[in-house]
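The complex is shown incomplete by one protein chain, all other protein chains being positioned as in the whole.
Chain lettering (A, B and C) follows the sequence in which the chains are written, and residue indices restart at 1 in each chain.
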Amino acid sequence: MNNSALSKWFVSREGVYYLLLALLLVVILPLVLDPFRLNMVGKYLTYAFVALGLVMCWGKAGILSLGQGVFFGLGGYCMAMFLKLEASSPENTAIQSTPGIPDFMDWNQLTELPWFWEPFHSFSFTLLAVIGVPVLLAFIIGFAMFTRRVGGVYFAIITQAIAAILTILIIGQQGFTGGINGITDLQTLNGWDIRTDEARTTLYFICVGMLFLCLFVARLVQNRKLGRILMAMNAQENRVRFSGYDVAAFKIFVFCLAAAFAGVGGAMFTLLVGFMSPSFIGIVASIEMVIFCALGGRLSILGAVYGALIVNAAKSGFSESFPELWPFAMGALFIGVVLAFPDGLAGLYRSYVMPLEDRLFRRDKDKGAPVAGTAASKPAAANENDDEPVIDNYSPEKS
Amino acid sequence: MNAAKRKSGDFLLAVEGLTVSFDGFKAVDDLSFYLDPKEIRVIIGPNGAGKTTVLDLICGKTKASSGSIKFAGKELTRLKEHQIVHSGVGRKFQTPSVFEDLTVFENLEVSYPQGHSVMGALAFKRDRAVIEAVEEVAETIFLTDALYEPAASLSHGQKQWLEIGMLLIQKPDLLMLDEPVAGMSVAERKKTAELLRVITRDHTVLVVEHDMQFVGDIADRVTVMHQGRVLSEGSIEKVKADPKVIEVYLGH
Amino acid sequence: MKMNKQSTTGGTTGRWGLGRFKLLAASLVLAATANAAAPPTEEVNTTGLAVTDDTVTVGILHSITGTMAISEIGSVQAEKLAISQINEAGGVLGRQVEYVQEDGASDWPTFAEKARKLLRQDNVAAIFGAWTSASRKAVLPVIEQYNGMLYYPTFYEGLEQSPNVVYTGQEATQQILASLNWAAEEKGAKTFYLLGSDYIWPRTSNKIARKHIEDMRGLKVVGEEYYPLGHTQFNSVINKIKLRKPDVIFASVVGGSNVAFYKQMKAAGFDFTEEDPLLLTISVTEDEIRGIGGENVEGIYASMKYFQSLDNPNNEEFVAAFKEAYGDDMVIGDVTQAAYLGPWLWKAAVEKAGSFDIDKIREEFAGIEFNKAPEGYVRIHENHHLWSKTRIGQAQSDGQYKVVYETEELMEPDPFPEGYQ
């Protein structure tokens, strides 16, 4: 995109939606909320990474994974391992029988660091692993399943089983993983104390930055031919295949992309919350992440962010005042979204708010219309139709 | 039959001893036939004769139990579907399968033979060559005016043409069409026959069809299948006169 | 967002469920009279805790939704009961105790988040809460960072000693060592089969148990095994037990698995009253028996510090008050009693220090005694754990335990036992 195209994009309808989200996350929320609440919003945003992955993987390509928590957890554990090693310096752990290893290893009679922990002394390796480990696992699963045409419900159930397996393994191998308690008491990142308010606020902004990076990657994929192939594959898999595409490769790609997003989200979660535990890998956590995506609108990239924010803010609000009602509300949300609003908030926005906008701003109706062949240099012609409109006036703090 | 004496490499497509069975039922049984370049061949036969299965086998949708399919000297039975497409075989399905959410333009663009890998699809740009190719094909398939309509709004017949167009833009050597005129009006059938004649100027075409009138309009040669085997082969007149064919069609 | 403060005084004695509707039942009269003798707020609260001239606010942080709600509700009830009794007796330093209750929702980050809220936003003077080790581990960094004080009720695996936590339950050695000695000496047990759910507490407990067993002459462990949390099929391990013929099955199975395990043991022909083998558990309190069914566990032995059936005046009073508050069909388990101790020990420490300041209280913990504990006399060790007795009870068909043994002396808490790690 050259400069003029970029500036054009910013004043386009879609650009306005992105700007509004940025305004909300970067300016409004930090001004309105105290650092404690802002940190909670940051935590919700880490789920938005997973929801974003699900939009690409489930919404666009029709692959429902009930094991996204696995990738979120792996990313989070990679980051937690690095932080835990930093917190377990020989000086900090002098009272242990083996100083210099994490406390839970010492309790489990480990006398040296397991080999797979060693590389996590390096920060650059950790950053690589945060994305690399989830993507590698996603690739293995995807390769095995998609080349054999496992899909739909079968894929959902197998990913769920994988989540179950990993949870049992992590809980059982507590000497290596911290078991059910997870990896706790993380303190500093390269010497920088991540527990202070200032650090948490900084991390919040880093999280927002990473989220926008992922949003733009997702948007790029969506608006390229790649995005159209994914959608087409969802509707007419055979036609795509017999148009000469290796369908499995596309599925593997989008599944890995979703895993990468989830891994980044998990790492940000660890940094913002200060620990990682197997409860985020399990079945329940993984399915909840699907609802964030479904509520926002399974086809809408920005919807994923609002979905994650709204569901979690509602959860916090509800469970502070009416803890018993929350599961009812959550259950009703699942059923309602599926039965009545399959396109989620984005769908509602499109049917009810966008016509209003059109009337208010008298937008040029022909703008999105296709351009004839003479305008060959304009890639935007058809693309603009694909851009997902999204809600922009929902504040997660309304609860 | 003179075909048997020629080497299989001389043909565009040589199917030999092809067999596939589903749980013991042989849908295609030791089938052999040969296509010359630029030929238009129609496969006919009663229901359940295995016609569609033959197309499935050639394009790789179904894997053969035994036998060989040589296309331009290349063995297809071991290739994956998209590799078969890349070697120059296009396939249209019985029910039109176009991407309803996309416009006609986008449907054709998606089929344009470029950017077929994941990274290619990410880097793909709609340049002048693409637009020209799309417009050219659109004209061939009578859809120039509907280029920017969503495919969902097309009539049944137009969708059939669109799918043929999606094959054409790939520039395949062999087009396989499964019942291209099913559900079309008389006028649309005429236009389709016309379309096929245009296509055969540059392509070899293999058609599965029921409509004998249409078959007579287009076919160079006809292969009659029955219970997974070739019953008869030759010009439409010759086949119509074959007592075996009459037996199968009228005998019960 | 609204602050949900509640005050319980003698007035709030309905079932705990009433609490969720945030009934404000402040007994103003009591508060006013008690206030006369109260020392000025600026003296007793120098760090900005939620202390006014007549009230002090504490936090209760347990799961009341999700899978752990089953276990934690008893603790919530006990803590509220203690608070209301303290208020009736004039409060703490002349101030009525109010509480903010938060739901950890069986989710560890939620626990951390809520702990942070309690400390940052509500400035509570103490937090009574957490139940599982995982939830404690999650809140611990928060409590330490903001210098709060957590009163943690559950018996647990030890290996921890935070200046910001008071552990009112037993650490592992207090539950295990004496009971194994008892099994060896009184019951002549020679072989032990260790069985637990697969997570940190059973694994650590069994590690200590194994070491202790193997240190005694002629005793040995003939099996050690773990099943995933929530596992419900125990036939294979029952067969293994039959094959190994241990004298004692030492069980630390928890949750729903517990129910399945005892039902299937019973069905496989084990009659625990025959004590062949003898089953010794550290995870089945009276609370759990309600779900398992008394007839399925009749005859098993449990090693705890408290049983509802304890025969002493403190306990009689406690049980009566608990039933009056929450209904006659309530049962009280070991952890519920330990949770009840939390507010009382906090009160004692505050009064000894003459201040609500966390740093001043901390200085005073060592040696604080509580004579009115339902379990009898307890004392806080300088490692913030309690000196308490180990008791063995035998389960009766009515779901109660009959105490068959108790240690002569209070057992010293030893969260980092030498030689057991």
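The working rule: a contact is a pair of C-beta atoms (placed from the backbone, for glycine too) under 8 Å apart; a residue touches a chain by one contact, two chains touch by 3 or more.
Following the convention adopted for this analysis, contacts and distances are computed from a predicted model.
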Per UniProt record, name of the chain withheld from view ["NADH-quinone oxidoreductase subunit A", "Putative cytochrome c oxidase subunit II", "Thiosulfate oxidation carrier complex protein SoxZ" or "Urea ABC transporter permease subunit UrtB"]: "Urea ABC transporter permease subunit UrtB"
Chain not shown: contacting residue from C:79, C:198, C:334 or C:414: C:198
Residue in contact with the excluded chain [from A:31, A:95, A:339 or A:360]: A:339
Touching the absent chain when the full complex is considered, from C:190, C:211, C:290 or C:323: C:290
Which residue of A:50, A:156 or A:230 touches the chain not shown here: A:156
For chain A, residues in touch with the removed chain: 58, 62, 64, 144-145, 148-150, 152-154, 156-158, 160-162, 164-165, 168-169, 171-172, 283-284, 287, 290-291, 294, 324, 327-328, 330-335, 337-339, 342
Sites on chain C contacted by the missing partner chain, in the whole complex: 64-67, 69-70, 73, 198, 225-228, 230-233, 235-240, 242-243, 255-260, 263-264, 266-269, 287, 289-296
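Going forward, only the chains that are shown with their structure count from here on.
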Clusters that remain linked by touching, chain A excluded: B | C
Gap in Å, rounded to a whole number, between the CA centres of chain C and chain A: 38
Residue ranges of chain C touching chain A (in the complex, touch as defined): 1-2, 4, 20, 64-65, 102-103, 105, 107-110, 112-113, 116-117, 120-121, 132-134, 137-138, 140-141, 145, 159, 198-200, 203-204, 207, 226, 228-229, 421
Chain C-touching residues of chain A, taken from the complex the two chains share: 36, 40, 43, 97, 103-104, 106-109, 168, 171-172, 174, 179-182, 184-187, 195, 273-275, 277, 279, 316-317, 319-324, 326-327, 399
Touch list for chain B against partner chain A, complex: 59, 61, 80-82, 85-86, 90-91, 93, 97-103, 105-106, 109-111, 113, 115-118, 121-128, 131-132, 135, 147-148, 163, 166, 170
